[in-house]
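The structure that follows is given in the form of C-alpha cells.
One protein chain omitted, others in place.
Chain nomenclature is as follows: A, B and C, assigned in order of appearance, with residue numbering initiated at 1 for each chain independently.
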Amino acid sequence: MADGLHRVFPLMRRVEEGKVGATLIFDGELKAQPGQFVMVWLPGVGERPFSVVDDAPLTLTVARVGPFTRALTALQEGERVWIRGPFGRPFPLRQGSAILVAGGSGVASLAFLAKRLCEKRTEPLVILGARTEANFMLTWFFERMGLCPLLATDDGSKGWQGTAVERLEALSQPWRELIYGCGPERMLRALASSAVRHGALCWLSLERVMKCGIGVCGHCHCGDQLVCRDGPVFSAEEALRLWRLEARDNPQIADREDSERYP
Amino acid sequence: MADGLHRVFPLMRRVEEGKVGATLIFDGELKAQPGQFVMVWLPGVGERPFSVVDDAPLTLTVARVGPFTRALTALQEGERVWIRGPFGRPFPLRQGSAILVAGGSGVASLAFLAKRLCEKRTEPLVILGARTEANFMLTWFFERMGLCPLLATDDGSKGWQGTAVERLEALSQPWRELIYGCGPERMLRALASSAVRHGALCWLSLERVMKCGIGVCGHCHCGDQLVCRDGPVFSAEEALRLWRLEARDNPQIADREDSERYP
Amino acid sequence: MALDVSVDLCGISLRNPLVLASGIWGSCAETLVRVGRAGAGAVTAKSCSLEPRQGHPNPTVLDWGHGLINAIGLSNPGAWEEKRILQRAAVGLKEMGVPLIASVFAETIVSFQRTVEIIAQAEPDLIELNISCPNVEDEFGRPFALDPIMAAKVTAAVREVYKGILSVKLSPNVPDIVQVARAVEKAGADLLTAVNTLGPGMVIDVHAGRPVLSNKVGGISGAALRPIAVRCVYEITQAVSIPVIGMGGVLTGEDAMQMLMAGATAVGIGSALYYYGEAAFMRILGELEELMVQEGYSSIKEFRGCAHG
Partner (left out) sequence: MALDVSVDLCGISLRNPLVLASGIWGSCAETLVRVGRAGAGAVTAKSCSLEPRQGHPNPTVLDWGHGLINAIGLSNPGAWEEKRILQRAAVGLKEMGVPLIASVFAETIVSFQRTVEIIAQAEPDLIELNISCPNVEDEFGRPFALDPIMAAKVTAAVREVYKGILSVKLSPNVPDIVQVARAVEKAGADLLTAVNTLGPGMVIDVHAGRPVLSNKVGGISGAALRPIAVRCVYEITQAVSIPVIGMGGVLTGEDAMQMLMAGATAVGIGSALYYYGEAAFMRILGELEELMVQEGYSSIKEFRGCAHG
C-alpha cells in the first residue's frame, strides 16, 4: 500500500560544515528532484523540513539553529533518522546557462540543482553568501563537481564583502538567462527584484514553518499559496505577488527578521 | 482504488433457452477465464453466483429454479444487472484432446471452455445431458463454433437415453486424455469415479451455496476447501477426497438430492 | 437538458453541493478565496477558539495509506484575528457568490458563546460549532459531541447569542449518533455537519517503537472514514428534519453521490485536497455531473436521500 509514512535511514557519514552545521549522508536512496524537501522525524525530538542535497545516497545539509537541528547534527554514524517525502515542486530545469545564488543553509537545494545541471553538462555559475568564513557549507560539494563558487561574506572574512546578491549585481560578466535562488527571505526579495529588473528568468525556494508538509493544514501559506505543496519553488514574479499579498494583510511582515535562518 | 464492488451491465440481448432458462448477453466486457464465476446482484432481489459463458461480451446462461433466477431471466433488454467478480480458479487449459461433460446448467462454464479450446484449435468432444429435450441450453453456442455436442436425456426424448456420464461410458471411440465436467453433484461423482477408473486427467466444477463469494465467510466449504476461492474447479482426485471428508462428518450428505439444480 | 447542481442550504444558495471542510487550507483568507475560485460551492474556515492556540508539535498529519490521521491540535490565531481573516475572505468570496462558513470551538459553554459573538461580527453566512473538543467542565473532559445532553446545551447556549444560521458538527465516535442529532436539532440548530474525524486512531512506527504523532492519537479522515460517514448521514437524515452537510472520505463524484443519496444536502470535501489540491472540487463535480447524466438525473433533489428507499 503506498502511504506517506516514514522510512528509516541509517547515517552512513557525517561531514562537519564549518562551525555551523553538518552534512549527513545516509545509507539509502530516496528519489527526489532539486528543490524538493523531506520531513525528517527524530522520535521524541520532533519533525522538520530539509532540502534534499542528493538523492543517491540521500544527503542533507543542516545548519544548527535550534533543538532539532542540534540533535540532528549530533547523530552518530549508524544512528537512524525517519524520513517522509520528498515533497513540493522542484526547480524547473530549463535550457540555458544558469546562476545559482545561495545564502546560508539555502545552499542545500542549490547544491543538488548544481549536480543535476552538471550532469546535463550545463555548468552553472554559483554564488554563495554567508555571514562569515566559518559559516560556509557544502563548498566541497561544488568543488568536487569542478565548480568554483564565488563567495561573499557580510564581514569580508572570505571572498567579496557584502551579500550574495550584491556579489551577483557586481558580476563583470553579463547575467545569464536563468537565476535560481535559495536563502533567507530578505536575500530572496533582493534577488527577485534584481532578476525582474534584469529581465532574467528566476526561481526562488521559499521557506515557511511547516506542520503537515503535505498541503493539508494550511500552516505554511504565503499569500494564497501553500509553500509545502505549491512551492517551495516559485518564480520571482509569483514570489513578489505572494509577498505583496502577505504584506497587504500583515504590514509588519515586510520587515520580519529571519536572521536565525542565516547562520 | 481497486475494489470488489459491483459494476453495472445493461442487458443487450436475451436468448430463450428451451423452456428452462435464458442466456443473457450484456453490453460490456468482463475479463474472465472458463470455470470462473461472477456474483450477480439484482437490487431488492438478491445476489447469486453464475458461471461466465463468455467474457466479451459478458454472457451468462441461467436456469430458472427459484425467485432470483426467475427475476434474472425476466430482464428486458436495456435493464441492468450488478456484477462483481470474476472469482474462483478456472479450468486448467492443458495440452491434449478433451471431453466436456455437462449436466443441466453446468453447460454454462463448459461452453466458455469449449470456446477457448476452439480458439486454441483443439476441438473438444462435448456431451450434454438433460432431463428432457426441452431442457437443453446453449446447444446453439456449441454449434456456432462448429461443434456437434452429443446429447443424452433421461427420458430419451432426444439423443441417447440415459445420463451424460453413461453416454461417455458408452463412447465407441477411446477416451481422450482430458475430461472436464460440470453439472449436478450426483453426475460429477459418477464422472469422477469413471475418470479415475480410466486413468484420465479430470477436472470438475463444484457448486455450494455461496454467501460472500470471496473466500471469507466459510459458507461454501466442501471438506477443507472453500468452493468460491479454492474452486469451483477441482481435480477429480481432490473432489473425491473432499466428498469423502464431507461424508465422514455428515453421513446423510452422500445421498443429498440436488435435483433442483438439474432442470 | 441542462444539469442543475445548485442546492439550497437553509436559504443559502450554493452553486454546487461541494463545501470545503473545516481545517483543510482554511486558516487564511487568501486560501479560502482560492478554493472558492477553484469551484467550491461554499468554504469553511478552520475552527477557531477565543484565545490563540499553538497546536501540537510535529508530526501532526500523516498519510497512513487509507486516508489521513491528524492531531493538529486545533492551532488557530484566536477569535479576534480570525474575525479579520473572515472579513478579508468574505470580500473575495462575495464577488464569486460563494458562501463563507465560520467554525468555532471552545472548551466551555460560556467560551463558545463569547467566541461566536466575536466571529458573528464578521458576518459569515453560517457558523458551525465544532463540538468534538474536550469539555473541560466535564469530570472526564469528554468532548461535547459524545454526549447528547452536553451537545444540546452548547447548541442552546449559542442559539441564545446568535441569530444567524447555525450548524453543529457531529462526531462519528458515538454508539448512537441519532440521539445527538435529535438533541441538537431540538436545541435550535438550523442544520448539522456530519461527520468530524473518526477514532481517534494510532499509527505506531515499528522501527521507532512508538506512536508517530506527537499527540500519539489522531483523528482519521479520508477513504477509511467513508462508509462510517455515509451510515451516519443516512441515520441522521432519517431522524431529523433539518439539512445535513455530509462529509467523510469523499474523494470522487461517486462518493459525493453516495452522501447525497444517503440524504445529505451538501457534501464536505477535506482530505481530497491532499490528493488533488483545490482541483478536487472541479474533479469531483465533473464526476458527479457525469454520473447524473448517466443515470438520467437533471437535478440533485431527484436523488437526494433515495437510498432510504
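Worth a mention:
FYI, a residue touches a chain if its C-beta (ideal position, glycine included) is under 8 Å from a C-beta of that chain, and two chains touch if they have at least 3 such contacts.
Computed from a predicted structure; not experimentally measured.
Every shown chain touched by the omitted chain in the complete complex is listed here: B, C.
Considering the full assembly, B:Val8 is the residue among B:Val8, B:Leu201 or B:Ala247 that touches the omitted chain.
Residue in contact with the omitted chain (choice from C:Cys28, C:Ile220 or C:Ala280): C:Ile220.
Touch with the hidden chain on the side of chain C covers residues 64-67, 69, 140, 142, 146, 173-176, 198-204, 206-207, 209-211, 216-217, 220, 223-228, 230-231, 234, 254, 257-258, 261-262, 291, 295, 303, 306-307, 309. Looking at chain B, the residues touching the absent chain are 1-6, 8, 39, 41, 43-44, 46-48, 80, 82, 84, 210-219, 221, 223-224, 226, 229, 245, 249.
Criterion: only the chains that are shown with their structure count from here on.
Interchain contacts give a graph that is no line, ring or star and is not complete, per the touch definition above.
No other pair of chains has as many C-beta pairs in contact as A-C.
Taking the mean of C-alpha positions as each chain's centre, the chain lying farthest from the centre of chain C is B. Once the centre of each chain is set as its mean CA position, chain A and chain B turn out to be 66 Å apart. Chain centres here are Cα averages; for chain B and chain C they lie 51 Å apart. Looking at chain A, one finds that none of its residues touch two or more other chains.
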